[in-house]
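Remarks on the structure that follows.
Every protein chain except one is present and positioned as in the full complex.
As written, the chain order gives the labels A and B, with residue 1 at the start of each chain.
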Amino acid sequence: MTEEMKHPLSDYLRMDRLPHIWCAGCGLGIILHSYVEAIQELSMDLDKIVTISGIGCAGRASGYVNTDAFHTTHGRALPFATGISISRPDLKTVVISGDGDLFAIGGNHLIHAARRNVDMLVICSNNFNYGMTGAQYGPTTPLNTRTPTSPYGSIENPFNLVALVASSGATMVSRWTVYHVYHLKNAIKKGLQKKGFSFIEVISPCTTGFGRLNKQTPIEMMRQLRDNTKIMKVHPTEATIDPSTEIIIGDFVDVRKPTYGEILRELEAKAR
Amino acid sequence: MADRVLTGTRFVHGDWACAEGAISAGCGYYAAYPITPATEIAERIAQRFPVLGGKFIQFEDEIGAIASVIGASFSGLKAMTATSGPGVSLMLENIGLAVMTEAPCVIVNVMRGGPSTGQPTMGAQGDVMQCRWGMHGDVETIALAPQSVQEMYDLTVEAFNLSEAYRTPVFLLSDANIGHLYERLTIPREEELTLVDRKRPTLPPSEYLPYRADESLVPPMASFGDGYRFYSTGLTHDEKGYPDMSVETQDKLVRRLCDKIRRNTDKITRVEALMTDDCEVLVVAYGIAARSAATAVKQARDRGLKAGLLRLVSLWPFPDKLLEKMAEDAKAVIVAEMNYGQLVREVERAVKPKPVRFLPKLGENPHTPGEILEAIRRIDA
Partner (left out) sequence: MAKQRIKLNKQLCKGCGYCIEFCPNNVFEKSEEITEKGVTPPRIKNPDKCTLCGLCTRLCPDFALTIEEDETDG
């Protein structure tokens, strides 16, 4: 697509790069839409946002937003973003990445960034597999799922992402789905304005990967997000997640604690 | 404590000097993971940065440290990390990202015995090839090798200057001996320092292409928050920074990234020549081993042997033509390194068919002058 297309959100997108590379029905396009619409509704200055992503399908998101953006190495979006957040507290640092990038290879950085309460918003697209490389199992794949690297069924227990992030110290933790577009946008708006490590898990259909392995059509996957989810206000460890039976969604944690940058500035003042 | 440049003469160790070199150069971000024998650099920075307003973070691992350094570099700060061999191994993927996205940054490797965990507290020069070839793909890097505490300061400043001029990661290859050696260090007055900053864009955001370069092959660099809204990726990319997997783009990009360094070899090369004009035996050495070599060469001359020393201050890009020229009139070349054969391979290649005698040294200490003198004698015999 080379000619300039008109779109109400065209100021927020790199229109010269649409249509995006994601598959038909992929939830990442919905997340992208939600993200830029949230920025628009908050009237944020596009010059003051930095969008960082890791590797994977979700990692391509940074390439479509009209902000300073960077596509880092696998699993390293969070430390990269930490470098920005600490160096430039005047900018809003946002990370968009996937469950594998943030919680498998990037898992160590995830728990420490949350522990430090570095000021940033992290939007994690959870599609229950490694989509980009062909639907292999990952840290959120339900037990017994057959994938190309678990042809007899996966034998690993999946993470509960919101529980892990909350117990590591994140000060805002939510889980929504790409079906719940208004709740998702509102959570993103809250995260964009919040100071602290803010995390939003977004359940998202991988239509050609996880969906095809489970013999689900895209519409069936979205119906599942509509019908198998329950909005509850619970402790993240009670926000259980099983895509085939029930996924608990909602805003689970929202507290205010000093951010890493704020404590650092206090320390600098004392040192002088 | 509150001055950026601590002008004056002191008796300090190499790691301290390196940290102060970074501070003098204007380093505003430092992230690292503790590792012997580089930890003291982090400790000095941790002490100084809060007072100066620099940002110091001790990361959970070296990979996080280097990733954050690149983020800080694109945020507009001069950024550095310091580690040893095992840490560089962990960092290599992200150093490749720095090469690919053209992020100025300094990586200090205070080398220790390897391979693997090796001899954590003992000096070695075993990571010379690592910083050149450790990354996957075709990359070029710049590496400087200090031989003294003074050079730990001077060459750290130089490393920042080169990284800014060429928009590339620059390695400072020290070793445990120099890192922990106490010697005199003289820090100049601030006005006496020459500092280089990255070229900034002159075009407005609507016209600026983040990865378009002129004949210098170095694109001007915008920072996050400047209003350029630029995109960078480790994927092969076009001048806009957008991923582009075409054959033409890969060819163009890889060549420019490498030629950026290769074509500037003469400008980047730093050497020190001692009595090489009429030498018949050319000794090549770098880092602390070069100090023994210098003594050996002087002792050789006292005994009527025409020896000379070419001390390489920059190891990469390797100055092929210079080596060829310097060895032209010599009978043979001796390479003394604290490893089992790394830079000697480059020397052999450059001076072919001149005979090269290799003097390895493993275990901790540099060669004694006597060992090198003996080798010089043998050639002359």
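Here is the rule we use: contacts are C-beta pairs under 8 Å (C-beta built on N, C-alpha and C of every residue); 3 or more make two chains touch, one makes a residue touch a chain.
Nothing here was measured: the structure is a model prediction, and the numbers come from that model.
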In the full complex, displayed partners of the excluded chain: A
Contact with the hidden chain (one of A:His33, A:His74 or A:Arg212): A:His33
Chain not shown, touching residues in subunit A: 1, 5, 7-9, 13, 18-20, 22-30, 33-34, 37, 178-179, 181-182, 185, 207, 218-219, 222-223, 226
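The working rule: only the chains that are shown with their structure count from here on.
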Mean-CA-position distance for subunit B and subunit A (Å): 38
Subunit B residues touching subunit A - in the complex, by the definition given at the top: 2, 28-29, 31, 50-51, 53, 55, 57, 59-61, 63-65, 67-77, 79, 93-94, 97, 101, 224-235, 242-243
Residue ranges of subunit A in contact with subunit B within the complex: 14, 17, 46-48, 50, 52, 62-63, 66-73, 76, 78-84, 86-88, 90-91, 108-109, 112, 264, 267-268, 271-272
